[in-house]
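Single-structure report; data block below.
For this depiction, one protein chain was excluded, whereas all remaining protein chains were kept in their positions.
The first chain written gets the first letter, and so on, giving A, B and C; residue counts start at 1 in each chain.
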Amino acid sequence: MRDLEVLYRQVIMEHYKNPRNKGLLNDSTYKTIHIKNPTCGDDITIQSKIEDGIVKDVRHDGTGCSICCSSASVMSETLIGKTKTDAKNITETYLNMLTNKEFDESVELEEAVVYRGVNKFPARIKCASIAWKAFEGTLEESE
Amino acid sequence: MRDLEVLYRQVIMEHYKNPRNKGLLNDSTYKTIHIKNPTCGDDITIQSKIEDGIVKDVRHDGTGCSICCSSASVMSETLIGKTKTDAKNITETYLNMLTNKEFDESVELEEAVVYRGVNKFPARIKCASIAWKAFEGTLEESE
Amino acid sequence: MDAYLLKKDFPVLDDKTLVYLDTAASSLKPKQVIKKLDEYYEKYSVNVHRGVYSLSYVATQLYEESRRKVSEFINADFDEIIFTRGASSALNLVATSYGLNNLTSEDEIIVSELEHHSQVLPWQNVSNITKAKLIYVPLNKEGRITVENFKKVLNKKTKVVALNYVSNVMGYVSPIKEIIRLSHEVGAVVSVDAAQAAPHMRIDVKDLDCDFLAFSGHKMLGPTGIGVMFGKKELLKDMPPIEFGGDMNDNVNLYDASWKDSPYKFETGTPPIAGAIGLGAAIDYLNNLGFENISTHEKKLKDYAVEKLLKIEDIIVYNKTSETGIITFNIAGVHPHDAVTFFDGDNICMRAGHHCAQLIIKWLEVVATLRVSFYLYNTIEDCDKFIESVKNARDFFKSVGF
Partner (left out) sequence: MDAYLLKKDFPVLDDKTLVYLDTAASSLKPKQVIKKLDEYYEKYSVNVHRGVYSLSYVATQLYEESRRKVSEFINADFDEIIFTRGASSALNLVATSYGLNNLTSEDEIIVSELEHHSQVLPWQNVSNITKAKLIYVPLNKEGRITVENFKKVLNKKTKVVALNYVSNVMGYVSPIKEIIRLSHEVGAVVSVDAAQAAPHMRIDVKDLDCDFLAFSGHKMLGPTGIGVMFGKKELLKDMPPIEFGGDMNDNVNLYDASWKDSPYKFETGTPPIAGAIGLGAAIDYLNNLGFENISTHEKKLKDYAVEKLLKIEDIIVYNKTSETGIITFNIAGVHPHDAVTFFDGDNICMRAGHHCAQLIIKWLEVVATLRVSFYLYNTIEDCDKFIESVKNARDFFKSVGF
């Protein structure tokens, strides 16, 4: 259980219990994407607001396991304030890291780096990715 | 090819080439049953006329292989003139013989006995039985 | 019946550390079934019904021999057994062929929140199309279908009753025989989802007098890709096929065609030959053990585990009183997907989620549950490992702050 302990003791529990930027806004300047994890029923909605090439805000809501919910919270903290290009880059790097693909280690993932431990639990990789995939979707919508 | 030769050289070819009692009648005193062999498309119709407990007539028509067509002809010759009870008995005995079940060897199958050789060709047993099965059907209808 | 000995028949259990508690999703397969599949592929892997040569004759005999075994297994007649891709396909066949062609907006269909999606959704579709009303039996406070509650919704408008024999979440055995008797009194037909019954108990369709019944091979030691739909002869006779093509037809003309009789009318194309033959071998295996032994064994393990579970703090069991080998539970405050990763770490396979039965999960007012299900190859040691792991999981999750 060492791997699991390492994973949970870190950032994850903190964000699971005290999620940042949680709750959706009824604001048309936000792009909204809803994703479900067909395997296990995690269900998450992500909103993002891009202005002048900057990620002004990221919101999230939904139900799911600790990895899924915490990762949405961590993501929002990591990405708010970044340029759209950086946000895109971070997202790509994060998703590559999760799936054991090659990734640019020089990209600063901040707290999101703890999810690297998820690759020890392949069945949970989806849990850690859907929030970020939904964010990617909102970027595409804003193009 | 010995078995095949024995089978074909006998009665079968003779009845295949010169079928007896072939052709259907448009006569409501006859009972009619149509059967197909789903495996190979043999298609046979049998008519019988029972009067005073006697098989007065048996007619047949259809398309199929030599075993199928000849057996209809042989059957008609064998059964015409028999009592209904005997005809039933012969039919049952014949079908048991074909399928390698126990059968009453004392029942006189006349020429139909040559089809015993068919049990060397299990895939053809159906060909040799459908005319007789159809005849059984006409008996049931006449009850 | 000696489960320790039986374990040796299941190659997946060569991994002695593995505790497999997800039979309700799919059972493991014994060597005897795998061997039978190999035999088909290695000795006579040819098509059925079509060839007049010996190999094809052998394949056809074995395929049809399996149909006979299935028919005896549930006490049906030979031509009442239709092979399908699985229970889901079988239940859809009933709804599409019978339901869409016999129901109108005047009629009612009784289902329940205890159904698997594969039983309730096909009838939701029939209801959408025909405008027949979908009526839910109210469940009692344990989440059971009772005869008493069933009577409240049954009436002269009821045309179809589509319920489960054993629930895949709660493990309850439905009072299906009495439901069928009552349904017939008002002229309704009953379609029984027996996917969780067939692996565990003797089914007798003549005694039940059910009109349709469906189950899957893969949940009862058989291969994937094979299922069974039973239908009463008189009903099948008037039902149209829903798939058209090779082998199910009689005469084909340019603008019309005629069909073979049941069961072939409903089995177009090359069937899952190996699957059917493997299912026959699975039935042999089960018959050999006897259902009385199997269900007694499962019940014993389940009662043992429930008793221990109830003593662990923070464990919520949703189906304490169930009659079969299924336990549905949660660790308070811990999402089941978090929990299941812990169990996986202990090499215990169990299920977390809604188990393709969202309605009962909603009825329970939870987001998801954990589920274990015992079968003939499980032992008391499996139970002990499971209980130990539950305790450790609870402690672990509390310790990290859940």
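By our rule, a residue touches a chain if its C-beta (ideal position, glycine included) is under 8 Å from a C-beta of that chain, and two chains touch if they have at least 3 such contacts.
Quick caveat: nothing in here was measured; it's all calculated off a predicted structure.
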Fill in the blank from the handout: In the whole complex, of C:H117, C:K308 or C:K391, the residue touching the missing chain would be C:H117
Fill in the blank from the handout: The one residue from C:A3, C:A352, C:L376 or C:V400 touching the chain left out of view is C:A352
Practice task
Spell out, residue by residue, where the missing chain touches chain C.
Solution key: 11-12, 18, 20, 22, 25-26, 28-29, 33-34, 37-38, 41-47, 50-56, 84-89, 91-92, 95-96, 113, 116-122, 124-125, 127, 134, 136, 216, 218, 223-227, 242-247, 249, 251-257, 268-275, 337, 340-341, 343-344, 348-353, 355-356, 358-359
Fill in the blank from the handout: Those residues of chain B that touch the unshown chain are 1, 3-5, 8-9, 13-14, 17, 39-42, 63-68, 121, 123-124, 127
Fill in the blank from the handout: Touching the unshown chain, chain A contributes residues 36, 38-40, 122-124
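Please note the rule applied: only the chains that are shown with their structure count from here on.
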Problem - Chain located farthest away, centre of chain A as origin (C-alpha) - result: B
Problem - Between chain B and chain A, distance of the C-alpha-averaged centres to the nearest whole Å - result: 77
Exercise for the section: Send over the residues of chain B in touch with two or more other chains. Expected result: none
Problem - chain C, residues touching no fewer than two other chains - result: none
